[in-house]
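Heads up, one of the protein chains got dropped from this complex, but the rest are sitting where they should.
As written, the chain order gives the labels A, B and C, with residue 1 at the start of each chain.
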């Protein structure tokens, strides 16, 4: 394939700059509110070893909900199909932190990417691992081939101090019997995984195993079976961007995952993964420029899964 | 590609027969309730002109909600993007005929495949066309390359007599100002489109334009732009199977559309389309055997969009 | 009791005039929107035969939902307790015309004063009566001792033409099997009962049987048993003012019933009934001045059921 990725990134970067100022940086914790809204980076990692980048692609940011894919992969590998007895595989149709669906459906979250579902996945992690924080950190370091990745304790602490909505969600699930461990222990791991600091290239690299049929390209270790990897991508496609999932499928057409830190990662099976970071969010909590950049990327490359 | 489709269909057919009796034929109208639950057929139409079939692939059945893709394509071609001001592009998270989402979101349905959304699309059709029934019938005949396709007036009449839930939905949308025409006029077209009788091969053929970048392969007429065709497939992927959309993406991984008549059509971009028909439904109103057959199809062919 | 009702009415009238202009006249049909917002009247009818009035107490207005008490009394007398198998006796907690509760509770409305519940009551009336319109009109004329009361055909017709929300409600209940008759036949009676034109004195008089243990004071005919009359008053107390029921109990403390025509009737057991009419409504559809006038009435008379 003779696509000039570097030129395309440069074009996208130029064409989307004018959108700055239209979104809002997440401000529910000081550590996120303080991020410079003008930061903007894109990184691509291809399966044949090439990397492309533009802008602030090497600046670490708070990955937030993007981390849900890592814990899901870790737990899916560990417990397999029994995961699905406690979390669904359907789009939620309601905001990412809604309690309504949970109350009407007996504490079983709709999917692993709404906050409640991600906390159930983290609860599995806490049940399976003796040192969940170490295990998930090692996992992410290996996937991204970067041993310097770390949690941001300030962010994790901020989340803990203000995370009343998440505390409500997990207590509600606990009341339905769908959380095995102590709620504070699970929340601690959850807030830490969300606080992971990674740059755009780290994230593009860390998602490459999904483009690679489940095999970590940096050490050839199988993380998930090819079938499991497909399923994780299917979930990303259907519910990876909360209430923007349909919009993302419609305009971008790739499996993706977003975070309120402003990152979005998308995967092109058997080819590459790409991460965009721009902290200003639209009304659904998705990076406004990130979504547009990825739309342009699929338009310009004429790459689509459809 | 040297996949032996005929052998695969034969294998699937043999392996799924034992599932008969586990689902329930739709029984809300006599015309559907009377269908023999043991009917079962599969048809494939490839872009390079081959057809494969097994079982009752030539027996016409009531296509029901599968028709929503046809009216969507007709209207999308006609009115373009302005369609989306009156219907969303997100999964609904609630049952296909729920009024709750509609009430809380000002009469704007979540997507064109829930009943309410399909009725908005049909309302567009009624607004744009002088003879909506003739126009949609001609459209489907051209897409399937079969001039003998027709409505089933008995089914349409039965739907009209018992369609109180649909009457509730359309009146609710009318109260929000999201239906332009007389509610009974729109319901009449809607019930007719759902009553279309087509066999599995007709349906596989009629969806082939979506695998063909929007061009009708039977006469090379462009129905949708390549981008629009991708978007319709993205919508099918994310919300084509109601509350089974996530499950279908997870287990089958193709854009698809189901109907309570027991049909499911799926599209493999640039390759083929496939239709399975088996009238017994699971608890979400999806053909139980149809879903399993398509899962086996993607497993055996190792074809996936992911 | 030596309360000077006339003086109290005069005081209330003077003290509440300044509230004019703070509410909004119902405008969903032209016949209501055209009412002069400055009209304002109060009438009292005591059990010992005295009447008191102030302002436009003799001007007929559209009684709207106040009519629900009349059909309820008619049907309760006719069918007794079996009424409650198809309509509940609990506050709804949602707006008067919400479909959500209905969808989640199988088409059984929460109480006879939300629109859906009133339509079930009207459905009973249509089932029990050969000429429902004549019967309900005769009933109201007898209760108010005024043979000149009539429907307003213009209002009834307007309601029919714009009543899509009510059509949605009744079709939804029909889909659950909770409407016996043709939906249009029931809607026709319902829209007629709502269109009844009565003045404040008519209404005070027509509710007096509830203050009189269920006996029509004008002809000593028993309408309801004492126990049934208490129960109707209990329902008025708990859910007679839609989402203002708690507020009304809190500030006024009497069983009452409001209508979007701007009328509110309240009953003081064993003593009197009172009707206030002022067309400007608050955000819950209750007469803004009417509610304040009744609060002042219980404050000034120191009458309360509590």
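The criterion applied here is as follows: contacts are C-beta pairs under 8 Å (C-beta built on N, C-alpha and C of every residue); 3 or more make two chains touch, one makes a residue touch a chain.
From a predicted model like this one, the values you see are computed outputs, not experimental measurements.
For the chain that does not appear, the touching partners among the shown chains are A, C.
The chain that is not drawn here is touched, among residues A:47, A:172, A:185 or A:303, by A:172. Screening C:24, C:39, C:141 or C:230 against the full complex identifies C:230 as the residue touching the chain left out.
Contact residues of subunit A toward the unshown chain are 98-100, 103-104, 164-165, 167-169, 171-172, 174-175, 183. Although one chain is not displayed, its contacts with subunit C can still be listed: residues 88-94, 101, 110-111, 227, 229-231, 233-235, 237-239, 243-247, 249-251, 253, 255, 269, 299, 304-306.
One rule holds for everything that comes next: only the chains that are shown with their structure count from here on.
The touch graph of these protein chains is an open line. We define each chain's centre as the mean of its Cα atoms; on that basis subunit A and subunit B are separated by 32 Å.
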